[in-house]
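What you see is the complex with one protein chain gone and the rest in place.
As written, the chain order gives the labels A, B and C, with residue 1 at the start of each chain.
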Amino acid sequence: MKHLQYTDLNYSELFDEFRNPNSGAVVLFSGEVRDNNKGREVTHLEYEAYEPMANKMIDEILLEAVSRFNLNQAVCVHRLGRVEISGCAVVVITGAGHRKEAYDANQFIIDKVKNEVPIWKHEFFTDGTSEWGQNCDCVIGTGEHEHDHHHEKAE
Amino acid sequence: MKHLQYTDLNYSELFDEFRNPNSGAVVLFSGEVRDNNKGREVTHLEYEAYEPMANKMIDEILLEAVSRFNLNQAVCVHRLGRVEISGCAVVVITGAGHRKEAYDANQFIIDKVKNEVPIWKHEFFTDGTSEWGQNCDCVIGTGEHEHDHHHEKAE
Amino acid sequence: MDKKLIKIVCFAGLRKYFGSETSVFVEDGASYSGVIDALKALNPEATEVLPSCRIAVNEAFVALNEPIKNENTIFLIPPSSGG
Partner (left out) sequence: MDKKLIKIVCFAGLRKYFGSETSVFVEDGASYSGVIDALKALNPEATEVLPSCRIAVNEAFVALNEPIKNENTIFLIPPSSGG
């Protein structure tokens, strides 16, 4: 699928496709796997998605960003499967006439992708345990929190 | 010089040097040459710098950004000499544990480099004329303007 | 009242409670939150995590107070943790 892939992300290829004589500013974000999370040593991650829906949602987020920030181009690709330490989990590239739009749109896209799109991170630790990740520490329990995104509650 | 080069910028090399297992977020900004500026068609640009001073100032800006935004790494390379349409004029890469710092630091660096560092853009137009660029439309004349940066005035 | 069988596809951390998919009976005319209630009854250990889950049907989220339409399969979506 266009926005999801099981193989390594290749920055320079993505960047080269991106050339556009109207874009004065191109911003690339790469979310990479850290060797630790909340004090625990991480060996690697595995990503899972509800693939057709995730792909469709990323498509819609990109379209929204293009029109809202007047972008020339927007790309987002998320890794699935196993990703090693320092490996790239997600790439967002935005191109606009001026840099403010390119930065703002880039952040808008990654925030939405992380908060809304059905993709899940499985973290594996050096002690042999593993855990399904949460981007938002507050979602377990009442569901009340300070973020500007919204989780629909089941009750 | 470390932060100035007369040859094409190679993103993937810069990115590869950048791998750091503590960086969860890497942001790359690329300032690219547009084929038009204020309604005039541009054929190419040429950049000139007061090289030793520009190199030293970029070094200082990067150090300031690293400490202010708690970065793991920061890189900035500016092209000198002739740059074609869609060519890359400047690259800034920032790596941090979390994405907000990486984005904020990246914008901090490019804003300072554009506003403060002695580098000048010579724009060449399709009608055969050329012009020395200004990032700030307001500096000619009274020097009074709305920006948060400051040009010391000569009188 | 008549009941119907709904298949629920589960992802990520939810599989530890329900496997990759499970089925529950809900009453005709029930809303999607009826599915959540049935899942809590099926495995009370999931009571803590279910409130943070969303339900998707035909690759789109649905409001939990909406009545279930004629679909037989729904997707239970735990909080996103991509990126």
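Everything below uses one rule, namely that contacts are C-beta pairs under 8 Å (C-beta built on N, C-alpha and C of every residue); 3 or more make two chains touch, one makes a residue touch a chain.
It should be emphasised that the depicted structure is a prediction, and the values quoted were computed from it without experimental measurement.
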{"item": "Chains on display which the left-out chain touches in the complete complex", "value": "B"}
{"item": "Candidates B:Ala49, B:Val66 or B:Ile93 - the one touching the absent chain", "value": "B:Ala49"}
{"item": "Hidden partner interface residues of chain B, rising order", "value": "31, 47-50, 52-54, 56, 78, 89-90, 110, 113-122, 132-136, 139-143, 151-155"}
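The rule is short, and it goes like this: only the chains that are shown with their structure count from here on.
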{"item": "Chain B-chain C separation of Cα centroids, rounded to whole Å", "value": "51"}
{"item": "Centre distance in Å when chain A and chain B are each reduced to the mean of their C-alpha atoms", "value": "26"}
{"item": "Centre-of-Cα separation between chain C and chain A, whole angstrom", "value": "25"}
{"item": "Residues of chain C engaged with two or more neighbouring chains", "value": "none"}
{"item": "Junction residues of chain B, two or more chains touched", "value": "none"}
